[in-house]
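Have a look at the structure that comes next, please.
This part shows chain A:
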Amino acid sequence: MTGVVADNAQRDTVLDVSLVRKNFAGLVALDGVSLQLGRKEILGLIGPNGAGKSTLFNIIAGTLKPTSGTVTFRGRNITGLPPNRVCRLGIARTYQIPKPFLDMTVLENVYIAESFGSGRDSKVGTPAEICDLVGLKDKMHLEAGMLNVSGKKRLEVARALATSPDVLLLDEIAAGMSPTEGEWAVRFMEKMSQSYDLSIIWVEHVMRLLMKGVHRVVVLDHGVKIAEGRPEEVVNDEKVQQAYLGGKLS
Partner candidate 1 sequence: MSVQGIDVYYGETKVLHDLSLKVENAELVALLGSNGAGKTTTLRTLSGLLRPAKGEIKFDSHSISELSANRIAGLGISMVPEGRGLFTTMTVRENLEMGAFAKRARREMKKTLDEVYSLFPILKDRQNQLAGSLSGGEQQMLAIGRALMSKPKLIMLDEPSLGLAPIVISKVFDALKALKENKMTIVLVEQNIDGALRIADRGYLLENGRLALEGNPTEIRNNEMVRQFYLGL
Partner candidate 2 sequence: MNRSTRRAISTMAVVGIVIVLIIVVVAGIYIATLKPKSTPTGPSVITIGMTMPLSGTFASDGQMSLNGIKLWAQDVNASGGIPVKSLGKSLPVKLIYYDDGSSASTVATDYQTLVTQNVSFLIAPYSSPLTLAAAPIAEANHLLLLSHGGASDSIWAKGYKYVVGVLSPASQYMIPVIDMLANMNPKPTNLAFFFGQDPFSLSVMSSVEPYALSKGFKIVFNQTYQETATDFTSQLAQLQASGAQVLIGGAHFTDGETIMKNLQSLGIHLNLVSLLVAPDDPHFLSDLGSLANGVTVPSQWEPNLNFSQFSPYFGNITSGQQFYNRFMTAYGIAPNYEAAEAYATGLVLEKGIIDSGSLNSTVVRQQLATENFYTFYGHFQIDSTGKQIGHTMVVAQWQSGVKQTIWPSSVATATPLYPASLQMQQPSTLSYSGQGTTSLYVGGVASESYMLSQSTHAMLAVTPTSPDRE
């Protein structure tokens, strides 16, 4: 571990992923990955295609069971719990390819998430307020299937927020958004994190944005954590450049 403590928010760890390993029919997708997420921290998770980011997300969210290793959420071992239990405990996720309930309106989508979700009173607001927050107020009564990519991504966020989470797993929220929208996403996440005591793990390929939005970055390659630290440090790391670009470009 590069051992950089980004800010004091990290001191109390909300989510602790420890030595997680996952094999798929002989292939090693994750090889002993550990990471900690602090309270109100926004952690970037990056790595080239096939590095194991999605696998890690799926393991935290309960969709996959790790071959070995543990996931601890606020001191409680949640390894191998089914996704619905994980969500009710307070970990929400978005999908890289948006998976809304297509035939329902935007508001219904959010409403369902709110009414099941964590089972507590929503700390973010009513479904309508959440739609407003993510900028879908005037599209609230449209069917989710009719939204454009950016709208669907916003809906993903709204749905995740409606479950009243403590930890938010964001998967490529900015891909498909315009640069201005992307800037909005960065500001929005920062605001959410501060106002609602939210910790975020953020996977994003639009690095320009990600690097502005996160406090700390973890880099995966071939299922192994190859770097961790502040964005500007990580970018100049030689291993990272090798993994990303196949070598130093210029």
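Behind the choice of candidates: all candidates are chains of the complex that A comes from, given by their letters.
To be clear about the criterion, a residue touches a chain if its C-beta (ideal position, glycine included) is under 8 Å from a C-beta of that chain, and two chains touch if they have at least 3 such contacts; residues count from 1.
Note that the structure is a prediction, hence the values are computed from the model and not measured.
Of 1 or 2, just one candidate touches chain A in this complex, namely 1.
Residues 48-50, 96, 145-146, 148-149, 152, 172, 175-176, 178, 205-212, 231-232, 235, 240-241, 244-250 of chain A are the ones that touch candidate 1 when the two sit in their complex.
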